[in-house]
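Below is one structure. I have some questions about it.
Note that this complex is displayed minus one protein chain, with the remaining chains in position.
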Amino acid sequence: MSSKRHFGDAFVEECGLIGIWNHKEAANLAYLGLYAQQHRGQEGAGIASLEKDCKNIYVHKGLGHVADVFKRFDFSNLPGEAAMGHVRYPTAGDNKLAEVQPFMAEIAGGRVALAQNGNLINAEELRRDLISDGAIFSATSDTESILHLVARQARDKSFVDAVIGACQQIKGAYSIVALFPDRLIALRDPNGFRPLALGELNGSLVVASETCAFDLIGAKYIRDVEPGEVLEIYGEKQMRSHFPFPKVKPTPCIFEYVYFARPDSNVFAKNVYRIRKQMGRELAKEAPIHADYVVPVPDSGVTAALGYAEESGIPMELGLIRNHYVGRTFIEPKQSIRDFGVKIKHNANRDLLEGKRIVVVDDSIVRGTTTKKLIKMLRDAGASEVHVRITAPPTVGSCYYGIDTPTEDQLIAANMSVGEITKYINADSLAYISLEGLYRSVNSEPGSYCDACFTRTYPIGKPNNGKPSCS
Amino acid sequence: MSSKRHFGDAFVEECGLIGIWNHKEAANLAYLGLYAQQHRGQEGAGIASLEKDCKNIYVHKGLGHVADVFKRFDFSNLPGEAAMGHVRYPTAGDNKLAEVQPFMAEIAGGRVALAQNGNLINAEELRRDLISDGAIFSATSDTESILHLVARQARDKSFVDAVIGACQQIKGAYSIVALFPDRLIALRDPNGFRPLALGELNGSLVVASETCAFDLIGAKYIRDVEPGEVLEIYGEKQMRSHFPFPKVKPTPCIFEYVYFARPDSNVFAKNVYRIRKQMGRELAKEAPIHADYVVPVPDSGVTAALGYAEESGIPMELGLIRNHYVGRTFIEPKQSIRDFGVKIKHNANRDLLEGKRIVVVDDSIVRGTTTKKLIKMLRDAGASEVHVRITAPPTVGSCYYGIDTPTEDQLIAANMSVGEITKYINADSLAYISLEGLYRSVNSEPGSYCDACFTRTYPIGKPNNGKPSCS
Amino acid sequence: MSSKRHFGDAFVEECGLIGIWNHKEAANLAYLGLYAQQHRGQEGAGIASLEKDCKNIYVHKGLGHVADVFKRFDFSNLPGEAAMGHVRYPTAGDNKLAEVQPFMAEIAGGRVALAQNGNLINAEELRRDLISDGAIFSATSDTESILHLVARQARDKSFVDAVIGACQQIKGAYSIVALFPDRLIALRDPNGFRPLALGELNGSLVVASETCAFDLIGAKYIRDVEPGEVLEIYGEKQMRSHFPFPKVKPTPCIFEYVYFARPDSNVFAKNVYRIRKQMGRELAKEAPIHADYVVPVPDSGVTAALGYAEESGIPMELGLIRNHYVGRTFIEPKQSIRDFGVKIKHNANRDLLEGKRIVVVDDSIVRGTTTKKLIKMLRDAGASEVHVRITAPPTVGSCYYGIDTPTEDQLIAANMSVGEITKYINADSLAYISLEGLYRSVNSEPGSYCDACFTRTYPIGKPNNGKPSCS
Partner (left out) sequence: MSSKRHFGDAFVEECGLIGIWNHKEAANLAYLGLYAQQHRGQEGAGIASLEKDCKNIYVHKGLGHVADVFKRFDFSNLPGEAAMGHVRYPTAGDNKLAEVQPFMAEIAGGRVALAQNGNLINAEELRRDLISDGAIFSATSDTESILHLVARQARDKSFVDAVIGACQQIKGAYSIVALFPDRLIALRDPNGFRPLALGELNGSLVVASETCAFDLIGAKYIRDVEPGEVLEIYGEKQMRSHFPFPKVKPTPCIFEYVYFARPDSNVFAKNVYRIRKQMGRELAKEAPIHADYVVPVPDSGVTAALGYAEESGIPMELGLIRNHYVGRTFIEPKQSIRDFGVKIKHNANRDLLEGKRIVVVDDSIVRGTTTKKLIKMLRDAGASEVHVRITAPPTVGSCYYGIDTPTEDQLIAANMSVGEITKYINADSLAYISLEGLYRSVNSEPGSYCDACFTRTYPIGKPNNGKPSCS
């Protein structure tokens, strides 16, 4: 019941990747591919392009939404037949622009542009070692460490071997797209935490985090880049697959289904919408309630609410309306308006709620403060009962694999029982889907995804410094 | 089935008004009131404030969204205890900034700021007469004429009498909010075409086009400003009502319910969401069909689709997903992507649609081109049958009362039969709600609203030049 | 010895005008003409153009320098074969953009764009009367009143007669350029306070405040527009002269020579550089002194210093160096730097000044504070004696005719004797040129110019409110 994509009480976005090989308008397509994936990162965006003839790589990046970064941009400044891009989430660094990916550098063999979606758990050690060895760091992003490793490997190796050699030194969750003077390399870490799909567009090869990017540019989904696969794309449209890592059981991130991905995307080869709706159904079975209306927290809760409504037979009504013009900066009156932060984004549909018992469906409760305010808003609007149903199990663990979460002490479910939370947020009842219910919704065996945020079972451990991703 | 708020095949936004009297942070509240009404006009925004002591009026306005116009704005530049604001739709004028309201001027008695939502049908004559009489015009907006009339009346009348005198010379649809050195005047034309509601916030009086503005600032709805009422607000929170016009049968705009207003608003004292949902129900009764899914065109079609689904028993599924990050300028590849214009905003949820019979619910078809493209997108995504259901009767008449519509020759329903349109947009079936069904949804007698866009019955006639609003 | 063009202790700029008739790139030439006259007004700039075929007038204006206002401007948005422009000085108004000229309006007969250089002394009465008569004012500039008068006259007169009729109602100093659907009108008030020159460029006619504008665009000076002349330009390159005002003795502004105009301009048909240098010579004769160096206050004092040096035989040295990158906003350390305001613009050439007796030559002392600081800077840099020579008589009167001056109570020479000023600014000696010397420099009879700022003899009186120009 959070208002995630813009406010504090929230998971925030991770990142989105795009790569285009062999298309006359590569950079322009990369732009559209990022555009379709804007929800994966709104703090900055960048695109690099490769002119194969002169082996030159160009880059343009900036802070803000894709449409802002490339407003009035002349794409002839990103010439060439291959391109890649990245959208990223907010950073706490003091020089934000320096953190925007892709990172471009000249290394042995030529220029390279590299972008990553994920989070390394040995980032600190890598950085320390590299610095001890004389490397210079101009940003705080993990990606710069990866670039340094690639550069060092590239001293006496081919580009693909350099990338493989670099990845053999890193631990964590990472999908990477990198552009070299003669090839594009796309890869996922051995566990395949973060998504990366492969598509085709009239003889051009395309990779993207989510398939909604393919839809916009008219590309067709071929298959996912596999966990542990290093995919080399070169020549006209040649591909070579490498599996250089010891094989491990894949653990893709189940939270992509719960919240991150766009419902019209396929992620890890499954349709997000279907799964999300099924979560609503499972939840309705596990935690039924007598009520007048099912009310989703828009936009992310709508799909699951549809499922809940169908299964329960309780009609879904839009009891909360979202203002889609919400920007990021607001000038709030000093004499603060009650619950302003929540109201600027959601408004209770007062006329509808008067005297009604409602079931609010949302995907997660992080700190609990936003949920508390939404419930208050619904009660103020006249709701007689407010029951909360969450389509994920309680969020008890921070993510170290690429999802920006607060530390455990700020996760309400890590510090309170469900009963205590119910009281805190002032709900008439609160239920979370069970882990089993979640896996049933995904139609998979428990343990076949990374579910550490719900179980604290970290497939590859935590970083030594114990800091969650992106914090 | 149009993608109205951003693209061509569309009604575009009209305007939104806000007025605040007697609040220490009047301008800041006006800003929030405009923010909540952003959907009513995205081309420009302006706020004027009044410092009562020195009787000075200040103004700040600009092109773009409210949040952009007031980005980093220091509200101490809009001091005072009263304020008013306006958001407006696009204009064709060569100097767009000059058209942004409110218009401020020094007239006899002091400064005045005035903004209007609507359209005059005797604008051309008024302008011609005023110019012949030596008036100077720096913009093309009707509102400048109204200001001139007020200024001439104010030579020997009180402010409220000047406003009344001016309104007695104008014909058309107009809700007006005007700020004077010692009062705020809010009024609706005798027919009450455009909405204007009165609210209260801890002793401050507030007027707004839609009640969603009240919700955001925490104000309570009192009542509507009545058709033909000139409401004078002054002193602490004193009000005086004038009804200076010959009484006529009110004809508020029924299209506010069909499309314009936010579903969480009350407009003309009725809840938009309820009515819109009822339209879906009525439509399901009038035009049932066998299908697998009801699919709304988001966002405007969702509420009606819920009604259609409930009534028909066909489950609603989100078969079209909207990208909410759509800005207004896109850099499209030269080698144009098929149906790019539609895809940048909506994506078909391919996985869901494969082999399904769907009923698409939308609120209107204007030119037909967008609907045609959406249907193609749905079919390309695998839909086996596409039935279209429109929650308004065929749009056969242009609006001359404040809704920006194309001329009749561009309105598909004014030029083709329903059968021809079905063929043109390539639907398996197409049905519009009947006029009676529409009035049943609104729970009113036929003729109690202006429905000229569906009937060509114009309550107060057309302008002599025959040009629709805003074109 | 002031640092006029950027800081407080200063006369500030008045305005500059340009008009182009019958040239395919009229607006672009107008832009360059304003550019050459940038020194006459740095707060805002605007250009209007006329497309003769469709009789449409376009305008673009903004705050800041010409180069900023038209940065990346696409001149195809100012189409047509005639254009006019204006640069203006700062205003205190609360809506500065509204004050930028030219003012454009639709009036009887079509659109008009009008700009003025000067100041009316009956502005307040005109405005009051116009407002009483129902006119609306959106700015505070005199120019809006002129436009209203023209509009009222144009109800039943030709454009030129309307302009003449309007001017017969105004009193003050004014040079005007106005663009109508079929002609350009350029005029000077009967006294000819402000300059306006006529030139030719390959069959195109051009008017400008200063001839340096002609030089840049390659136009040739023909003659001045005469005091009291209303020059109508129309057709290909036809001109018609009107002299509708009772003849009075012309009193052009002598201060244009002292400070305002660029030295490479001819103003009132005389070369500014020559006159300014002669002032230095006369001053050297009237107020000789033993010294090591003549030091100009750059840039305005350089020409006169050359004359002083030549006449006196004392070598001129650049003892004060000006930083030409001075912008308008500075972030000064809190722990304020001594004399920061002066130092940001001028630096003493320390090495040169050590132990030297210097004669500082400047054109005027307004409030005295800047001069005081400059002298301190020179002494700190080692000057053993600092003698100040001013190439104008003491500034004892405010200007009501277009030069922005403080009120008399702030003019040091209106409140102190030369001896007191000498003490206040801490000079070893101070001398002003005599009024006779000034007239000798201009090679004219005393009284043949307006010299009110030195004599308090106001050729056409003061405004009733007694407020100086532009304050």
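By letter and in written order, the chains are A, B and C; residue numbering begins at 1 in each of them.
Everything below uses one rule, namely that a residue touches a chain if its C-beta (ideal position, glycine included) is under 8 Å from a C-beta of that chain, and two chains touch if they have at least 3 such contacts.
None of the values given here were measured: they were computed from a predicted structure.
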Given that one chain is not shown, what are the shown chains it touches? A, C
Using the touch definition up top, pick the residue from C:218, C:446 or C:461 that touches the left-out chain. C:218
Hidden partner chain, touching residue among C:48, C:100, C:279 or C:306: C:306
Among C:347, C:384, C:422 or C:444, which residue is in contact with the omitted chain in the full complex? C:347
Check each of C:18, C:230, C:316 or C:427 against the chain that is not shown and name the one that touches it. C:316
For chain A, which residues reach the chain that was dropped from this view? 58-59, 94-95, 103-108, 127, 131-138, 147-148, 151-152, 154-155
In terms of residues, what is the contact footprint of the unshown chain on chain C? 24-25, 28-29, 31-32, 35-36, 38-39, 42, 65-68, 70-73, 75, 212, 215-218, 262-264, 266, 271, 273-274, 299, 302-303, 306, 310, 315-318, 321, 323-325, 327, 329-335, 337-338, 343-344, 347-352
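The rule is short, and it goes like this: only the chains that are shown with their structure count from here on.
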Which word fits how the chains touch one another: line, ring, star, complete or other? line
Going by CA means, which chain is nearest the middle of everything shown? B
Taking each chain's centre as the mean of its C-alpha atoms, give the chain farthest from chain A. C
Between chain B and chain C, the Cα-mean centres are separated in Å by 49
Taking each chain's centre as the mean of its CA atoms, chain A sits from chain B at a distance in Å of 36
Which whole number of Å gives the spacing of the CA centres of chain A and chain C? 60
